[in-house]
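I have placed the structure first, in the form of structure tokens, so that the comments after it can refer back to it.
Yeah, one chain of the complex is gone here, protein chain that is, but the others are all in their spots.
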């Protein structure tokens, strides 16, 4: 499958939006955290996992989704959230812990829920695999359209929850696609040190489903394979496993000294930054001009700025909100 | 690999011992439970999972082990325990809940531990996979000889613990062999309804290890493949996965009405009872005579009778023993 | 209603649960059941018997032995508009899937600020007494009730069993429904006759979060749950013969906990004995005592007592297990030792 012009520009725009969003989050995160870096301080406290470099995965997959489709994401959710179309203002406000955030500040950056676009994430490794199967089952049982995507990291694949969900998806022929972002690292542990096989696509056969590995963090290739997989799911032909080589340009979380990375790894990754690469290709393919893309970038920037301003200006929830929303209203 | 005469007769003897042991356990289990079947009553209370029909798996694998090697078994452990050489008297006494049992009656039939031959089991599905890896790791780290065998059922393979342990074994190249007893049922749920693939040997590739499927509940084929796998493990060549077609001649546990079995299934299984089949083959191969085998059967019976008598005659532990052995002495 | 008809509706808890689920499935398309052996077998403990025939394999769904997968799938389905009922065969197995329960099912409503509801029921069997040993006999009430975001109930009789199940399925929050094997009415597990009571045919709800005074009394308050209630009632009978009037409270629900009913009873009797088949320390028995004493210690005439499971794994041998279990005589002895 090849993206249309609109799809191509949509993918580029979402990649840029995600990148700009995280660049500013990164800056604000450090406010109040210097000279002494203490996670608890500043307008954005807690852990912060950036997805810079991994944007192609999110856009290549989500280009095929609409609001009805379901996405379960991970502790590193921003790029996926943005590609799935979550409300950027509410997400920013959530990250700032404000009343106007999705949960009014109860959840935070690892717990972004936008029910309008069926987006959820969680801080526990592989915890989204089962819920994705459940949403897919719900659609299958109700005869309603919609597929579910479970994103996870290459380190997460060794968690039992992944295996159980893969088997369930296989045995019940569920409309679900498992998408592994292989950024080579699970915090400080390399894929080689954690995983008995070099590529997880070979694990698909263990569940009777097709498996694919996509190299080189390429949004076009991702669009292609993911599109086929999502179509198969929509057609009732069952689940697929896709692993995608991607790059984590930042540390595992902010504050990570990254001493475990081999010399030179980061430089090499930055040289392959997918955003300039896609920009060049768009131009080379004659799909859009530099001016078109500049306009897209400006638009992305202004959306991000607006969202951040909204978050900054919003009020905190009252302290006592901590005690509500434990049960359904 | 082919069994020597001694090995062949050893396998036959262990199969018969296991069968005789369970036949008498089955009878005694029903004492005090008629006319009203209440699990709590009689000299042997609680759940009882018989392994009749699955003996070939136990002997074909354990023929290659010595006391130093480690076995982790399941809720259906008798055949494996006997093939591994646990003390039959203490096992019987444990099942009777007596002071002379392995744990003095604290554990019971699902919790048979014989440290002298490194045998353990547990009542939680797939719970033995991790400990088998750990024992294998211990040997690898200490440079001590010994392999570990993790037995599990075909239903257990869909549990997360199996997947995690398989990957660990693969990535650390551990001397461990996973042996799946495919008796077609997990309680009332068929393999087809629970497992996304027809045969679990295909799952070995997901962990970079060799996988085998053995048909027809054949002790000779099991001896062959298991022998190669155990040799590979001993030689430092890493783990193996073996799935074995076997037959559960009884219900899941005693009291199971087995209404879920298709018409005629049990009759067909009984016709393929592995013990008479092996007997015929031994005779046909000229490895032993009817008289030899009768002698073996008599010996098995008398060992079993002795063990049961020991268990019957042993005292219960004092009630207050319930409160001891919680922590190491 | 003639005696005959009344007796026909003297249900076991297993049957009461199955009827509740059946009626709710008839009334609400979104309700379905998942779990191990809940289809052809009708549930190892009988609580889905007959449902496969009526509703078929799509809505009565046997699962692989993958508790994490199917419980978290239930969460995903519940968030997508379904109302799943899932079975964890034994509470003892919670360790293989507790993340899906306490960190996912119980917290997504909070994490989403109410944006997402998780209307599901997790039913699970508890309790020992039939020598099923240390991985198949635990109650673990405290383990579930300690963690926020899930309601936790446990019926002591068929009437409550049906009404609580219906209430649980209609609740928009996740409910953990713990049923005691010894009360279930499966012959092969023994049968506590007191659990089999008249059970109305029409659908009804028993309120979650409300304790019941099941026997009134003036001298001592006995507090129990599930099997504990029957032990308390039997102890009350013995005490009555000794001229002691015991009030018995069936907690019915641990979360929310009806603290008021307990406090009011102790305000009247001045004495408290808590009965719990779960492990003694850091559990239900401590919480009930703390609830009463932190409210107003002066209402207690003497030190409260507990008759709970000692802090040891559950032994297999019948004599040892019975030695550990709460029973009416231990409750009577606890009263007798009060000064």
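As written, the chains take the letters A, B and C, and residue 1 is the first residue of each chain.
Basically, contacts are C-beta pairs under 8 Å (C-beta built on N, C-alpha and C of every residue); 3 or more make two chains touch, one makes a residue touch a chain.
Please read these numbers as outputs of a predicted model, since none were measured by experiment.
Seen in the complete assembly, the chain not on display touches A, B, C. If you put the hidden chain back, the residue from A:67, A:187 or A:309 that touches it is A:187.
In the complete complex, the residue from A:59, A:110, A:148 or A:275 that touches the missing chain is A:110. Checked against the full complex, the candidates C:65, C:252 or C:289 give a single residue touching the omitted chain, namely C:289. The chain omitted from view is touched by exactly one of C:134, C:185, C:228 or C:326, namely C:134. Seen from chain C, the chain kept out of the figure touches residues 68, 92-103, 106-107, 110-111, 133-135, 142-143, 145-149, 254-255, 257, 279, 281-287, 289-291, 293-298, 300, 302-306, 311-313, 315. Contacts to the hidden chain, counted on chain B, fall at residues 70, 72, 101-104, 106-107, 111, 113-115, 118, 120, 122, 124, 127, 129-139, 141-142, 148, 160-161, 164-165, 167-168, 171, 325-329. For chain A, the residues touching the absent chain in the complete assembly are 36-40, 45-47, 97-98, 104-111, 122-126, 155-156, 158-161, 186-189, 193-195, 255, 259-260, 316-317, 319-323, 326.
Criterion: only the chains that are shown with their structure count from here on.
Compared with chain A, the chain whose C-alpha mean position is the greatest distance off is B. Measuring from the averaged C-alpha position of chain B to that of chain C gives a distance of 35 Å.
One simple way to say how far apart two chains are is to compare their mean CA positions; for chain A and chain B this gives 45 Å. Residue positions 158-161, 193-195 of chain B are each in touch with at least two other chains.
Contact with two or more other chains is made by residues 63-64, 66, 68-69 of chain C.
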